[in-house]
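Now for chain A:
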Amino acid sequence: MASKAVLTGTHFMNGDEACAEGALAAGCRFFGGYPITPATEVAERMSRRLPQLGGIYIQMEDEIASMASLLGASWGGQKAMTSTSGPGFSLMMENLGLGIITETPCVVCNVQRGGPSTGLPTLVGQADMMQARWGSHGHYEIIALCPSSPQEMFDFTIRAFNLSEQFRTPVLIMADEVVGHMNERVVIPAEDTIELVERKRPTCAPEAFLPFRPEADGVAPMACFGDGYRVHITGLTHAENGYPAMEAGAHERMLNALVNKIKMNRDTIISYDTEYLDDAEIVLVAYGISVRSARRAIRAGREQGLKLGLVKLNTVWPFPEEFIRDLAGRVRALVMPEINLGQMVLELERCAGGRCPVRLVGHAGGAIIRPAAILNVINDLVKEAV
Partner candidate 1 sequence: MKFWRTPLDAEKIHIRRGTVTIIEERCKGCEFCIEYCPRSVLAMSNAFNVKGYHFPVIEAAECCVSCHFCEALCPEFAIFVTEPPEEA
Partner candidate 2 sequence: MNQPATAPCLQHPQEELLRSDRIPHIWCSGCGIGTVFSCVLAAVRKTGLPLDDVAMVSGIGCTGRMAGYIKVDSYHTTHGRAIPFATGLKLARPQGAVLVASGDGDLIAIGGNHFIHAARRNIDMTVICVNNLNYGMTGGQQAPSTPFGAKTTTSPTGSPEEPFDFCQLATACGAVYVSRWTSIHIRRLTESLTKAILKPGFSFVEVLAACPTAFGRRNRMREALDMVKFFHERSVIKNNIDPREFPLDFKGPLVVGEFIDRERPTFTDSYALVHSSQLGEWPDLERQKPAAG
C-alpha cells in the first residue's frame, strides 16, 4: 500500500492543511505545537496525520516549549516543525537563536495575523517580517520563505525542510492568515518525484570528529543523539569541537562561520519569480498574499496601457540584493504592496540604492491590499514622472 505520507493527487484544501501535508511529504515526523489562530489548522492536521506515520504530535504547554521540543527532536534525529502566529512567534525567539547557534535543522511556520500584541487574531497581517530577520538577539542570518497560495504552502514547506536539512539551520515559513485560511486546488505529486534532502551525518571516527567544523559547503555533518559521537552541543559560543569558548577570537570564528554558511549559499537559497519584466517600466515587488493583489493590479494596469511587471519573492530572507540593485537601474520605479506600514520596502529601498524611486503600498493590517490602492500609487508615480 502506498505510504500515507504523500497524498498524491489533486485536493481542495486550505493553506494550513497544505503546509501540514508538505511537512509530512518532506519527512517531518515530529510536531511540537501550541494552538493559535490562524495557525491552529496546521497543528490539527498534524495531530491526526502524524500518528498514522509513526510520528509524534505533542501539545506543548506554550510556544517556548514548542520551539525547545523541536530542537530536541531534531537532535533526536527527526525532522521537526511547529506552526504559530505573531504572539507565539515572539515567544519562540530565544530558542530560535538556540537553533541557529547549535545549527539545528527545523521549520517554523508563522501564519501572520494583525499585530502588534493580540491585534487581529482572525485577520491578515504581514508585519512580522523584520522580526523574522532580527527577532532573536545577536547577529545571525536566517532563511525565510513566503508562500502566496495553498499550493505554495505545500511546495515551500518541502523546500523549507530541504533547506533546513541542507544548511543545518531553522527555516521560517512566513505565511499569512489569508494564504493559511483560503481554500484552493493543491496538487500533490507522486512520492518518488519529490526530491528530499537529509542532513549530512559524520563518517569519521568519533575521536576525530569536530561537530562544528564546516565542510566546503560551509555546513558541518550532524551527529545526533545515539550516533555514537557523544558530542557536546551548547548555546554558549563554542569552538569547532563544540566546547564553550568564552573569548572574542572564538566568537569571531564561530559567528562568521554561521553567517557565511548562509551567505556563501545565497544563490542556492534565494528564489524569486518574475512576470512581464521584459517591457515593464514600473515593477511591483511582492510576497505572500500581496502577490495576488499585485497580479490583479498589473492586469488592470496593462489594460490601461501601463507597462507593469512583477517580482514575486519566494524567499524574503536572504533578500535578493544583487538582482534588485540591477533591476532598479533598468526600471522607472519599484512599488511594494505589503500588509504593514513599511518593512520589506525598507530592504527594497536599501538595495535599489537610489537608482529609482521606491514606493510602499502599505496597509495597517486586517485586510489584503486592494489592487485599486496599488494603481493609485502607480498613477501618482506616472504623473510625477511626466
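Keep in mind how these were chosen: all candidates are chains of the complex that A comes from, given by their letters.
Heads up, the rule we're going with is that contacts are C-beta pairs under 8 Å (C-beta built on N, C-alpha and C of every residue); 3 or more make two chains touch, one makes a residue touch a chain; residues count from 1.
Here the structure is a predicted model, which means the values were calculated and not measured.
One candidate among 1 or 2 touches chain A in this complex; it is 2, while the rest do not.
Residues 29-30, 32, 51, 56, 58, 60-62, 64-66, 68-78, 80, 94-95, 98, 102, 223-236, 243-244 of chain A are the ones that touch candidate 2 when the two sit in their complex.
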